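Of the protein chains in this complex, all but one are displayed in their positions.
Let's turn to subunit A:
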Amino acid sequence: TPEITDAQALLGHRRPEPKLRPPPPLAMEALREATAELTVYVHPSNAADVRLAVSRQLSTLLFSYEDRFDGVLLSHEVEFEGDNEDGQDRKVDGDGKRVIKAKILDGLVPYFGVPVTANMLLFSPQPEMILEGKVEMLGKESIHAIVLGVFSAAIMADDIPEMFKFKRRGHGGKFISQSDKRHVIKKGSMIRFSVKRVDTEMNCHITGSLMPPHTGCMRWLSVHDAEYASEISRVVKGNQGIILRASRRYKVAQLRTAKIAW
């Protein structure tokens, strides 16, 4: 059933802004929570379970870049409003709480609009941000990694420091740093890189760079990059709450994608 989502949403930001900005240890820099007030239009055939219909409608936006949200929706949680001020009632599924009715105006708009407040987890990478990803494919010319299991990132040869040399031997090849042979980037490594460009048109493809400091294979960095290592311990302690919450929401997103498959 076709459903329409209202284009005008009042978007409220709630973004933790630390005073100092040390590089956060995880890809959480690009993750943020946001609250939005939306009106979701539901087809009358779904009137029996409005909560599910609204959830499904929002799920169609998952993993797509949305201009109005300024990011990619990863996870959402809806809350319904009570009665509207203007007296027009809205129907909410009967879960024992109040049942509100909606009028369907034939000939005008056959759907009924449900005002919801959505808590959303968004991913909005910006240039200069540091992200982490797992390396999936390597070549002399490029490193391809996956961020958060969903987004593809590519780092081109121009953005890989000279000190990394590509060795074709071994499974899929690897990049080894001339300055420290233990710094190895191969398939399956977790790497930190900085964002150069984001292509938001289709799949939010990220073009990254390993040039800035404190980038490279995370395993090596956590041992050899003193500044980075101290950052981890400090920031982790401080942001534990946010990180846990965000990662829990991410799990919800994964579950949701499983449900929208069929």
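Following the convention adopted for this analysis, a residue touches a chain if its C-beta (ideal position, glycine included) is under 8 Å from a C-beta of that chain, and two chains touch if they have at least 3 such contacts; residues count from 1.
Just so we're on the same page, contacts and distances are computed from a predicted model.
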Given "MAGE domain-containing protein", "Proteasome alpha-type subunits domain-containing protein", "RNA polymerase I-specific transcription initiation factor RRN3" or "Ribonuclease P/MRP protein subunit POP5", the protein name in the UniProt record of the chain not shown would be "RNA polymerase I-specific transcription initiation factor RRN3"
Sole touch to the unshown chain from A:Asp67, A:Asp106, A:Glu162 or A:Glu201: residue A:Glu201
Checked against the full complex, the residue among A:Ala47, A:Leu61, A:Val78 or A:Val150 that touches the missing chain is A:Val150
Per the touch rule stated above, subunit A touches the missing chain via residues 63, 136-137, 139-142, 144, 146, 149-152, 154, 156-158, 199, 201-205, 207, 257-258, 260-262
